[in-house]
Every structure is written in structure tokens, then in C-alpha cells.
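Apart from one protein chain that is not included, each protein chain of the complex appears where it belongs.
Labels A, B and C are assigned to the chains in the order they are written; within every chain, residues are numbered from 1.
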Amino acid sequence: MDYGKVIQNIYEDLKSCWGKGKVADYIPALAKVDPRQYGIAIETLDGQSFQVGDAEVCFSIQSISKVFSLAMVTRHMGDQIWKYVGREPSGNPFNSLVQLEYEQGIPRNPFINAGALVVTDRLMTLYDHPKDAILEFVRSICGNDDIYYDKNIARSERTHADRNMALGYLMKSFGNMENDIEAVIDVYCHQCAIAMSCRDLSKAFLFLANHGLNPINQEQILSVSQAKRLGALMLTCGFYDESGDFAFRAGLPGKSGVGGGVAAYIPGNLAITVWSPELNRHGNSYIGMETLEHFTTDISNSIF
Amino acid sequence: MDYGKVIQNIYEDLKSCWGKGKVADYIPALAKVDPRQYGIAIETLDGQSFQVGDAEVCFSIQSISKVFSLAMVTRHMGDQIWKYVGREPSGNPFNSLVQLEYEQGIPRNPFINAGALVVTDRLMTLYDHPKDAILEFVRSICGNDDIYYDKNIARSERTHADRNMALGYLMKSFGNMENDIEAVIDVYCHQCAIAMSCRDLSKAFLFLANHGLNPINQEQILSVSQAKRLGALMLTCGFYDESGDFAFRAGLPGKSGVGGGVAAYIPGNLAITVWSPELNRHGNSYIGMETLEHFTTDISNSIF
Amino acid sequence: MDYGKVIQNIYEDLKSCWGKGKVADYIPALAKVDPRQYGIAIETLDGQSFQVGDAEVCFSIQSISKVFSLAMVTRHMGDQIWKYVGREPSGNPFNSLVQLEYEQGIPRNPFINAGALVVTDRLMTLYDHPKDAILEFVRSICGNDDIYYDKNIARSERTHADRNMALGYLMKSFGNMENDIEAVIDVYCHQCAIAMSCRDLSKAFLFLANHGLNPINQEQILSVSQAKRLGALMLTCGFYDESGDFAFRAGLPGKSGVGGGVAAYIPGNLAITVWSPELNRHGNSYIGMETLEHFTTDISNSIF
Partner (left out) sequence: MDYGKVIQNIYEDLKSCWGKGKVADYIPALAKVDPRQYGIAIETLDGQSFQVGDAEVCFSIQSISKVFSLAMVTRHMGDQIWKYVGREPSGNPFNSLVQLEYEQGIPRNPFINAGALVVTDRLMTLYDHPKDAILEFVRSICGNDDIYYDKNIARSERTHADRNMALGYLMKSFGNMENDIEAVIDVYCHQCAIAMSCRDLSKAFLFLANHGLNPINQEQILSVSQAKRLGALMLTCGFYDESGDFAFRAGLPGKSGVGGGVAAYIPGNLAITVWSPELNRHGNSYIGMETLEHFTTDISNSIF
């Protein structure tokens, strides 16, 4: 199948959608991004590579980083991590603090902010230099040593982290955070500020499509079963309060970030990343989500 | 692959689990069921059929009926149904009324009770004799005209329906119920009281495994895309507050009922139903959920 | 003190406020009331009587009736009623169903709808003909046999009672309602539809100002301590989500209704009722609340 042509067509169709979403404005550094950008990159397990549009422009991966930190922690702790965080979809955003209180400080899943903070807290217990470790891990899985923390974004993030501080302290009050909350938030703001391109991200997601084995360096990052389970988590919880709807419409495991990136994959086949900064009302890239839905529809039709 | 042997082994392993769960006791008629029953039935798309244990004993399908009513409504209304009910996992049971109030009477998905009542309300608008229509549909998809309403269960259900009455009136207060609430509850209590065996249910789920086309009578019940989407809904919302966890551990689309039945399928391959009346703390069959997890593990190992 | 002059001045000051509130529109029969009406009536324990404006026009007392039904039940059951309903302010309206669910079907206080339904349910268990009994009680305490149920309002109320039906069934599901929910709602819709004038209501509240003893017929309706406690309830819970604020600004025990009536009293001194149909955003009469605040300010200044 000619994926290059498929994404080229989708790109032509959807680039007219600029203006339907809204760039994230909760931190100044993100608000300044030029909204009229759109890139798609595919990497296949059999070594093909396709790009269209702004596929090599670096952007802030934001919550997509939660997949990487969770993979790092899972590799070390295995199922022990599930003592600290659940695996159920979270209902809706309005509930974040309610549920955390009701469920005694155990976040519903590792992809809501509270859950990601728990994962980062674990990382800090596991690594002496967690910020270095995260960057090294991400560089290694996509084979690009130029991946970096956008310090400007990290700083802006840090000065607007009151809500995350509140989540951290609330969990600490329930005994579910081990490290200093300020320090956890600092690491978390850095991981969110990792800058990568669509192409980098698709490479970084290939090990998930390949059942845990990184095809780039032949390292078994996760066991087959761990990879499959991380996929189920992305499928059910990867897109905020649009997860169920996206599973319904596209059925791909993936993860989005408020920087406008969406990374997803088809197990045994390929990884695909889309980036376009304008977000829909759920906080997912407007054009990104549309792109993936079109992509699976086009692919499906060629299968059945 | 010898599915008969696989389920025979699982059956031997797990029957010792009797006593770890608890039979549903919210209605007297269900509480009287003998807990020490356990059956497994598989139907494959290529026409094979396997059973072990109590696979031909009829039991109350309860919430599994929500799949059938949704399929019936989807067939008539297509995407119009999603104006009345959402497609997101519901968070947790404690939220049922909260979310319904917060989201102005639109239930999160068609598999929580509020959502199923909305679907039944739609059915009543579509059919003059909704109880007859439901029974006819279920009989037709599994090719067994002996399927019946257990009137004793339906009656017991009806006299313990205060919570569902509350949900119905709350939605009516938001304008999201068209028919008389007492009448909706009566139909709903009947659909829950349908009596079927594991074997019947596996046959009834085959059209889902077969992308909407019923292999028994060659009828296209749902379009390919509707069937795929119904599967995504079952995957993300089919097992109450254990949906995410089950997707994580087993990854099968399916639906459970408090009668102890669990029906699931592998797209393009087979349907499998397990029944054992004792429930875990999430309201899903204890042995049923264990069985399916063992089953997917055994199958996966033979694939990778 | 010349209360007649005090209320005359307030009336002149505030009648220009027409248009600042909004007539209740949740039932058609109430929405049709002419908004530009305003009456004040005072009855003192030493037998004086003052009126200004539309003080003798009958209006729908709505939730003010909750005081009467609670007094009737308290007289029979004493403290037993507090097994069925609490005495704490309710937080905010958004919580009604949440709290009811969280607190297992026990409403927070008898002045929120759920609590009033519980009181009416008790009334129905105590009286063979509850509707007759309520009307007789109200007629007797204010000495006016012309008080009547506005059947038009009662009927309109009944056809818009879905939310109250939901509350009733939810409490029934927790075992906190004894009688048929439809029947409870019917009685409740009638008590809300009692038609009285400001003058009637002030007379009807005199027994509360007089520590339980009705000065009109010398009947001890409540014990001194029961009357004092009913006053504390009105002070803390009598004005929906504006109760704390009103206690803060005016400090009077009282009860409002969405018909635009507000009845209050100064213990050992007088009862005062104001009526003006336009409501503020909390559902209390805009002009009524302003009137009472002005009144207590004017009175206080003459005391200190």
C-alpha cells in the first residue's frame, strides 16, 4: 500500500481546516506557536518512511511524553507501578480532583496529569538524574541525539504549574508521592518540554508497533505483553475525554499532547505521527485527530 | 488451533475458583441461582463449535442485552443515536447520577444503565411492539426460536427498579426520554431477563466477529464500519468500571451481565461466551473474566 | 415603633426595582403571573397589623409550605423525623443528587426538595387524607377558612415534576420513602399550590414568633424548644443557596418560595411576609429579600 500517497491526499484535503481549532494558550510559550503548521510522518516496520508537510519541524511533545516515562518505569517496575496508579479511563476532566479525593489519591490512569505525576515520581526514585535519563531514553529509541529540552517552554510551564502542584500535594497528603513536589513538577515540566518532529516521534513509537522490540537498535524495551498492555491503555485513555470517541471512530492506540502532536500506531505494521497546533475542544489537535480518522478509514477500505 | 483443548484446560484450572466471587443479590430471583455453575462456548467463523461445562444451561443475560438493543437501534438510526447518548467510558459507578446531571441528561455511553435506558426508549419509538421485536431479533441472530423472556426474573427486576426509575425521570427532566418511564422500565426489565445459554450467546455474537454479517443467515445486520465501532465501544465500556483493566489485560471487545455471563469475540475469528454466576467486586463474573484473560494469553502465545 | 411607616418607606424605595429579577418559568402556570406586584404584611404578637401594596392578593406559596408540613410532622413524630432527614445546610444546588447518593438517600435538610418529599411521605403515613389535613392545618393556624389549593397550579406542577420523581425514586431505592412515589408527588404538588396572601402568611407564621403557641387560637402547636429549633433550621437553610448570605445580611429565620413569597419572623415580636414575583438568581424574590434586609437594618438602628 502506498502510504505516501494516502497521507499526501489527506494533507491536501485537511489543510483547509486551519482556523477550526485553537492553539493552547495556558502557557505563553505555547500560545506563540504559528498555528498554520501541519505535518504527517509514517515509519513502517519494514523500514519505509513517509513525510508530508511540516513533518521535520520540532514541536513540544507535551503529554506524549507520558508514554515514554511510563515505558521507562514499566521496564523497571513491571506490574508494581499499578499499585500507584489505575488503568481505568477517567470519565471527564471536571472529575480530576473529585476522583482523586474519592479514590484516596490513586489516579485513574497514567495519562491524566495526576497519574503522570505519579509515574514521574517513580522515575525520580529509580534514577539519580531523571532529567538526563528521560532524554537519553527518548534519544535512544528514535536514534536521534539531537532531541532536546526546550528550556523556554519548560520555564513557562513551571511558572504556570499551580494546578499540577495542587494535584501533587493532594496525592502526597494521601501518601502517594515520595519525592519533593517542587522537584517532581520540575522534572515533569521538562519532560513535557521535549522538542521532537513528527519523524522523530514516529520512530520513537515503532517499538510499540513492534511488540516492544525496537527495530532501530534491536533492543527489547518492553516485553510483548507489556507492549500490548501499554497499547490497550493508549487505546482507552490516550486522548483525554475523547478517548472513547476516538477508539470508536479510529480504533488506534495513541497519545496526544496540547502542543498539537498526535502519535499512534498499528500493531505489527507502522507508527504514524501528525502535528498541527490548533486544538479541538477536548485538547487534541483538531487536524491531527481528523487525519488519523481519515487514515484508518482509507486503510480499512483497502483491507476489507 | 485446538480451541476445544484450550478451553478444556482453562475449565479444569479455574473451576476450583468457586467461592471467590458472590452471586448478584440485588434481585431475589437472581440470588437463588446455584453459584457452582461454569460453562464455556466457542463458535468460530469457519463453523467450528466447542463447549465445556454448563455451556448449554440457560441463564439471565442481563446487561449483555444492551448489545442487542444497541445493534437494533443502530441499524435503524445509524449515527443519529449518538445525539442521545455518548461514547466515552463513564469513570466510576459513583458518578452515574453526578455525570448525568453535569452533562444535562446525556449518558456517557450506551452500556451504563442510563445509556441503555435511552437506547430502549429509542427502540420503543421505533417499534410498535418492542418486546416482541427484541425477542425476534435475538432469536434470529442466533438461529434459536426457543429463546424466551424469563418472566419470573423480569417481574423480580421490575419490583426492584427504583434506581432505574430515578435515572429515567432524571433524563426525562432534561428532555432525553420520549416514552412513558414506567413503560421504558418494563421493556428494559424484559430485555435483561432474556434467558440464553453460552452456546446461544456465542452464536448471537458471531455477526460482530464477522464485521456485521451474520454467518448463520447471511444477513448484513450492521455495516462493516458500524460493527467495528460497536466493537470499540465494547472494548472501552463493556465491563463497567473494569473496562480499562480488562482491555489492558485481555484486549477483547465484549460485554458482561450480572447474571454471570460474559460474551466476547476476536474480530475475523470467533465468538466466545463464559458463564459462571459468582461476580467480582466490579459486578463481572469472577471466573468469566479470568477465563477470558487465560484464553487470550494462551491464544497470544500461539501467535507470537 | 411604627412598623407601618417603616414598610411604607421601604415599599416606596424598592418598587422601582421591578425588572431586576425574573418570574419563575419552570411551570407555565407560574410564568403567567404579572411580575409588577409587591406587597408587605406584618402581624405583631401584641395584635397589630400592617399592610402595604398587594398584601391581600393571593399567590402560590410554593416552598413556604415546607414549613407547614414539617411543623405537622414534628408535632406527631418529634425528633423521630430526624432519622429520615438531616439538619445541615445543603451546600449548593448542583449537589442535590450527588449528596443524596453519597449520603445514602438521607437528604441534608427538610427545605431542599428531597427533604421536603421525605416530610410529605411521613405526612402520608400519619394521615389518611393528607391533602385535607394540610389544608385544614394551614386554615386553622391563620384563622382563614378560605385558603385553597390552586388546582391549576397543582396540575401544571404535576406535569413538570420529573426531577422530583427522580429524587423520590432515588430515595426509595435507598429505602427512605414508604409511600407510592406518584402519590407523594401529587400531595407535594398540592401543598406547593396553596394560595395565600401576605396577610394570611404573616398570621400563619405568628405561632413561630410566639415560641410555638398560636396567639390566634391559643393552641400550642409546637413546644417552645421545637419552635426554637424550627427557627434555627429556617435561619440556616430557609433560602436555598442564599441562606448563609441572608443570615449574614439580615439574620432572620424565614422561608421563601419560587412564587415570590418570603415569610419571616422576629422571635417574641412579629411575623413579616413580603411578596413580589420576580426572583433573583438564587430563586428567592428579588424585592422580597431586599425588603427584609432593609427592614432589619431599619429596626436594628432603632434598637442599638
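Annotations
As a working rule, a residue touches a chain if its C-beta (ideal position, glycine included) is under 8 Å from a C-beta of that chain, and two chains touch if they have at least 3 such contacts.
These numbers were taken from a predicted model, which means no experiment stands behind them.
Shown chains touched by the hidden one, complex as a whole: A, C.
Residue A:K172 is the one among A:K172, A:H190 or A:R229 that touches the chain not shown.
The chain omitted from view is touched by exactly one of A:E101, A:D132, A:D145 or A:E178, namely A:E101. By the touch criterion stated above, the residues of chain A touching the omitted chain are 94, 97-98, 101-102, 162-163, 165-170, 172-173, 181. By the touch criterion stated above, the residues of chain C touching the omitted chain are 86-92, 94-95, 99, 102-103, 108-109, 211, 224-225, 228-229, 232-233, 235-237, 241-245, 247-249, 251, 300, 304.
We adopt the following convention: only the chains that are shown with their structure count from here on.
Each chain gets a centre from the mean of its Cα atoms; for chain B and chain C, those two points are 48 Å apart.
Taking each chain's centre as the mean of its C-alpha atoms, chain A lies 32 Å from chain B.
Contact of a single residue of chain A with at least two other chains is seen at no position.
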